[in-house]
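A single protein chain has been omitted from the complex, and every remaining protein chain is retained in its original position.
Chain nomenclature is as follows: A, B and C, assigned in order of appearance, with residue numbering initiated at 1 for each chain independently.
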Amino acid sequence: MTPTLLFALAILFLPLLSFVFQIFVGNRIGRAAHWFSLAALGITLSLALSFLANIFITPGYALLDVNTVWFSSGSFTVELGIYIDNIAAVMLVVVSLISFLVHIYSTEYMRGDPRYTRYFGYLGLFTFSMNGIVLANSLLMMYVFWELVGPSSYLLIGFWFEKQTAASAGMKAFLTNRVGDIGMFIGILLLFMQLGTFNIQAIAEQVEFGAFDGTGILLTVAGIMVFMGAIGKSAQFPLHIWLPDAMEGPTPVSALIHAATMVAAGVYMTVRIFAFLTPAALEFVAVIGGITALMAAIIAITQVDIKRVLAYSTVSQLGYMVMALGVGAFQAGFFHLTTHAMFKACLFLASGSVIHSMHHALHKIDDHSTDPQDMRNMGGLRKKMPITYISMVVASLSISGIPFFTGFLSKDAILAGTLAYYNLHHGWTIFLPISGFGAAIITAFYMFRLIFMTFHGESARQDIHEHLHETPGAMTTPLIILSVLSLAFVFTIPSTVNPFNSRGWFTTAIQTGENFAGLDMEVVGEALHHAHEPAMMISLTVAALGILAALLFYLFRVVNVEKLTKRINKLGLYNLSFHKFYIDEIYDAILYRPFFWYTRVVAKFDWELYDQKFIDWWGWVTLKLSDWSGYSDYNWLDQKVVDGFGKATRYFGKELRLSQSGVIQNYILGGVIGILSIFILFQAF
Amino acid sequence: MDNLQSYLIISTILFSLGLFGVMTRRNGVAVLMGIELILNAASLNFVAFNRFGGMRELDGQVFGIFIIVLAAAEAAVALAIIINLFKNHETVNIDSADQMKG
Amino acid sequence: MSNFSSIAFYLPELLLVLTILAVIVVDLIPGLKRFNWIIALAGIIFTGILLYGDYGVSESLYMGTIAADPFAHYFKWIFLIAGFFTILVSRHTHSLRDADLPEYNALLLIVVFGLFLMASATNLVTVYLGIETVSLPSYILAGILKNDRKSNEASLKYVIFGAFSSGLMIYGFSWLYGLTGSMSLSGIQQGLAGVQEPLALYMAILLVLAGFGYKISMVPFHFWTPDVYEGSPTPVTGFLSVAPKAAGFAVLMRFFYSVFTTGSMTPVAGVDWLTLIALLSAVTMTFGNLIALQQDNVKRMLAFSSIAHAGYMLMALSILSPDAIRAVMIYLTMYLFMNMGAFFMVIFAENQLDAHTVEDWKGLGRKAPFLGALTVILMMSLTGLPPSAGFVGKLYLFAVVIAGKKFYWLAIVGVLNSVVSLFYYFRIVKAMWLFNPADTKPVKAGGVITLSILLFTIPALLLGIYWTPIINLIDKSIGF
Partner (left out) sequence: MAEVAFIIVAAITLASAFFVVFSPKLMYSGVALFFTLFGVAGLYVFLYADFLAATQIMVYVGGIMVLILFGIMLTNKIASTDLRQTNRGRFMAGLGAFILFLFMAYIALTAQWHTGSPQLLDATVAKLGLLILYQYLLPFEVASILLLAALIGAALLSRKK
């Protein structure tokens, strides 16, 4: 056994060991048991980092490729193996890093929970199954771990199962995912039946040599089927409905599962199967991603629950990644997966920090009816919680795609990809860049809305505010680490110091030399190169616009201008403050007066009307859009399609039940009529 | 008249009558009678085929004997069950046993 | 092989008969009465030892009326395991306390003997006798709780439906005999090659299928299943849901794969029974699953789910290849463990809490966490989630259907069905774990029940991870 294999097995099984330990022994030890999990995850992380270092030194080679026959009988041979290339190594680091940080964070967040040790056990189980997905070299093995992720995330989402909503959210996540998984299973079987192997590399190789008979329609279908699994797990339209509900789980769980790792598993899997997706299948993938990105972003605008905003933002970002894969910029997609894992985990953990603090404050003033997650009860938190605030701002800047932050690098590459795709294909594909840039502007907007509503302005509830305080070190340390990792230089220096150049060491490290069924990578690369600069320009503008809009909407609406002027007054800037920066005058001059003049001339429009019809126009449109999509999302998808399936099956079940009348002679009659109808049916045709 | 087809028709009629009896009689014992008719029809078939099919052996008749033996065993068990039902339900109408359904 | 020399290969069955007689005789001696179950269990164990000695034998016995072949040999293990644990658990079932256990054990052993015969029968006479030897004692076992109205009703429905279907079946047999002039399966297969006009053959196949379909609870001959399963004592239900169903599949496969085919693995002239099976499979699983959704009684829910499982297995039989036989045998093995395990859990719930409906199961996981956790595994397996035995079983079934390249639609129906099944299996899990019980007093099961559940849960999980030995064994057992 080579050291590499040993390390890989350790990465896989240490978290499982942690699970077993916590379940069987943890309860007896009590709180101190978390040290075992921390140690296990710490070792896992350092091993994963050693793999990453190796990849950085010699990119382009598989670090580990072992295969052992699991069982073999006749035509049916199934192999079990581990495959670690650069992609897998990066993914391992992402999973174990976030998991490790979440472990640290949870020691404080979950303090006092009656099932404290069991929680750590579940985290271990989850990490184990996640690492299994990453290490699997065959689709079947991946599927097995894929399904194992389901129950473990079910346990974590429904961890506080006393809450009815948490319990049913866990169930919903589990069931919705199953729909996608079933498609994946069929796809895997289709591939196996055609090619006789589950091994991903072997499939890619055989597809390259044209092993798939016919016109490739079957390959397209198989690809889309396997991708169905990603639709479920990565919360893509139309199966994204479970993710916002999954926020009922403890917040660190949301950070681990619903931001950084599990939902990224779908993207990771798509990266893995990318080599044998046909152009048609890729087109499908791109459209799904595009729809998801835009739709989820629009929904995020109206949410008031801090975690729900982040949940929809996650869906939107996952849509980005999937869209990137669809347009062929799969390195950009994977890059975004990595950067997103860092800044979104940071955002979630920061929001958890806020919620934790709010919760304690509410507890102190004996208020049990106020929702600690509602942003309308917050405001002005930045002074009380400076570390949380700063890390959240860093992460928000990153997700908004501001230079010097990681989000800029990866998002920019994706947007360039969509633009390149449009340049190559024209026609309806304009939808992809539109959705990409549209989602970008909205993202910047809602993220800063969140920041302003939560941390800026006046406190909405002074009584709560007094009791707020920064969370302990165990919770802030992960925040600091993650926000540092959201800075662009981590991924670029030392290869390049140009902050606008995303081609740092990281992108080199995730290069692959593979050939792809779907795309001519040279053409795509060329198009990407051309699209790079315009994409950057547009995306910068767009991000700036979004933040500006948030400033106008939320900062200036919330901040009491009079107070501000008084404060400035003390500094002697009286005139300026007296005339309120002349803002009113400016408004008066360029807006009101012409307008009043216009109204006097034309009709009896007044200020209220103007307010309603014009200024709020954009707000109104977006609100309506988001209302509508939220409505359609819930009422249509959730109620009609998902529940509809349940209802229909239930209805038919009820009807069919009548056949079981309880009278034996009716049963016999049923048998006779059955024979007759089968006989007639088969003789008639 | 002494040919295969006439025996087959007789057996078919017996079979259908038995089937009808099983499906419509309310009394458990009468249902049992219907089952006996079906078994007799099958047995008649075996013997008729044995006679006219040019079979070398008498397998058909052997099967007939087994059918008779099994019918006896089945009748005994079924009657025991029906009598047991009578003890508990005070009736042998088999549609009174419809507690379990749906 | 002649009658006399056949005895050497018939020792397991002979020992089983001896055990039956011993159980009956011991019951008559007052002081030894309580040993009857030990004799029964020991008899099964020694039968198993003798059976092990027959490993690899492939002989035609008793003038070709039965065969001792690897195929039958494999099924016999399933029957022995099911029978052993049913006898073991029955002693610890509270509802069976007042029943006549010596007779009960004897009848159960007779059923096992009949199952042996069914699996190895190669002649119409032995097929009929085998099915009847299984059915007749089963009727009584279903009604063994003489004073329980549900049990009465179960046995009444069972006997009437059973007699009706076996009547249809032997009528079909008589036509097969009339068409081919032979009683042995191989003779019929050769005779059918000369049949020109397939109408009679088609009707005969349908009638025969009625008899087999009743044993495996295939729509439209499934109607008895839920009522009988609900009314019978639970150990009997668990046994009926596994062993006779396996034997039914054994007979069905032997018939359809060796009789209704020409030599080169194609259906016999002019009768497309493959499409017929495909259609019936789709209807069967859909039917079972949809009604199972509506059930509140756990036993009844499992009854409908067992109909659905029969549908899954039939799915593979719509493809004519050795792989299909293998897939069904694998699934039956997995099914033995997961389904009987689930029924043992039902026995536990009835014993300790008098729980019958899903409502009654609420909070059971809190009261008995260990058994509750095992139940989660069993339900996972029944649903077919990896990594569990049920998943592996379904994997093979679906692989056969897809490899057959004929009935893709059937695979889709099967997949949709397994999604539906998730809803009702996890209703049980949800009831067990997501509700707080009225009192959290822990419930302890007896050692035997706990051990049985554990022994059946381990394979239900383990065979989902490592199943090579089973596959190897089955691969050696496919020859008729």
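Everything below uses one rule, namely that a residue touches a chain if its C-beta (ideal position, glycine included) is under 8 Å from a C-beta of that chain, and two chains touch if they have at least 3 such contacts.
Computed from a prediction, not measured in an experiment: that's the story for all the values here.
Touch, as defined at the top, links the missing chain to these shown chains in the whole complex: A, B, C. Of C:Asn36, C:Thr133, C:Thr383 or C:Ser421, it is C:Thr133 that touches the chain left out of the display.
The chain not shown here touches chain C at positions 3, 6, 17, 20, 24, 61-63, 65-66, 98, 100, 103, 106-107, 110, 113-114, 117, 123, 125-126, 129-130, 132-133, 136-137, 139-140, 143-144, 146, 178-181, 191, 195-197, 199-200, 203.
Although one chain is not displayed, its contacts with chain A can still be listed: residues 663, 665-666, 669, 672-673, 675-676, 679. Residues 1-2, 4-21, 23-30, 32-34, 36-37, 40, 43-44, 47-55, 57-59, 61-62, 64-66, 68-77, 79-84, 86, 92, 95 of chain B touch the missing chain (whole complex, contact as defined above).
Throughout what follows, only the chains that are shown with their structure count from here on.
If each chain is reduced to the centroid of its CA atoms, chain A and chain B end up 67 Å from each other. Among all residues of chain C, those that touch two or more other chains are 156-157, 160, 164, 168, 226-227, 294.
Those residues of chain B in touch with two or more other chains are numbered 22, 31, 94, 97-102. Taken together, the chain A residues at the contact with chain C in this complex read 70-76, 143-144, 147-148, 150-151, 158, 161-162, 167, 171, 174-175, 178-179, 182, 185-186, 189-190, 192-193, 646, 649-650, 652-654, 656-657, 659-660, 662, 664, 666-668, 670-671, 673-675, 678-679, 682-683.
By the touch criterion stated above, chain B contacts chain C in their complex at residues 15, 18, 22, 28, 31-32, 35, 38-39, 41-42, 45-46, 49-50, 53-55, 59-60, 62-63, 66-67, 70, 73-74, 77-78, 80-82, 84-85, 87-89, 94, 97-102. Against chain A, the residues of chain B that register as touching in their complex are 19, 22-24, 31, 94-95, 97-102.
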